[in-house]
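In this view, the complex is presented without one of its protein chains, the others remaining in place.
Moving on, here comes chain A:
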Amino acid sequence: MSLLDIADLRVNYGQIEALKGISLTVSKREIIAILGANGAGKTTLMRTISGLLLPRSGTIHFDGVGITKLGADRIVRRGIAQSPEGRRVFGTLTVLENLRLGGFTRPHGEIAGSLDFVMSMFPRLAERRGQFAGTLSGGEQQMLAIGRALMAKPRLLLLDEPSLGLAPIIVQAIFRSLRQIARTGVTVLLVEQNARMALKLADRGYVLEVGRIVLTGEADTLLGSSEIQTAYLGGERSDGASLLS
């Protein structure tokens, strides 16, 4: 059975219809990549799943239960955590305070174990635990945003553009960590402009264009498809960077 089931989701952003009937499924332990250019509706989709936006119509089921109209805080408690676009770390709080907030919904006694896990995953965060998050580098802030989401011990991890604005070598490090995280059994829904990196990590992918899914398939198939090659992978480039990013 699928862990996340989205059916005919329509979301308005002000006057603009940002999602025009999206349907997708994510099975347990899958890694799903959602690709698309700026303005395709990727972030709108992530914000709607997390309950920050209310859809106009359509349904979202998580583990068989409808969560379409739940508030964002209740959705976290159900087991969906998000590392949002632009990282959104709490800049004037310390790294440790950020991580503890990530575990806000968890019983007090379980926090220490999760902190150890996150800090072993991202040793840089352990080194900088007392520093204000706003003083971290972009890559470190991304690690913090992902680590903070993991503190909720989610069953489904939503990652919105984890490579945004980061140097290629940092992006590779982050994707190595994501592979490790997925191996612990977390299901991952990943939004990326960096299509090559995302598809190499993912099992399946969806391509979003102005609010609609225009293409879907196994990640390997998508990587090889000529449409993806020309639109999102920029032909011959091998450094993992999309021309669109």
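Throughout what follows, a contact is a pair of C-beta atoms (placed from the backbone, for glycine too) under 8 Å apart; a residue touches a chain by one contact, two chains touch by 3 or more; residues count from 1.
Quick note on the criterion: contacts and distances are computed from a predicted model.
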| item | value |
| --- | --- |
| Undisplayed chain, where the name is taken from the UniProt record, one of "PqqA peptide cyclase", "Branched-chain amino acid ABC transporter permease", "Ring-1,2-phenylacetyl-CoA epoxidase subunit PaaB" or "Cytochrome c oxidase subunit 3" | "Branched-chain amino acid ABC transporter permease" |
| Candidates A:84, A:147, A:162 or A:211 - the one touching the absent chain | A:84 |
| Sole contact to the chain not displayed, among A:152, A:171 or A:199 | A:152 |
| Chain not shown: contacting residue from A:2, A:105 or A:131 | A:105 |
| Candidate in contact with the missing chain, chosen from A:7, A:37, A:93 or A:210 | A:93 |
| Touch criterion as defined above, residue of A:7, A:37 or A:52 at the omitted chain | A:52 |
| Chain A residues that touch the omitted chain in the full complex | 47, 50-52, 71-73, 76-77, 81-82, 84, 88-93, 97, 100-102, 104-105, 108, 148-149, 152 |
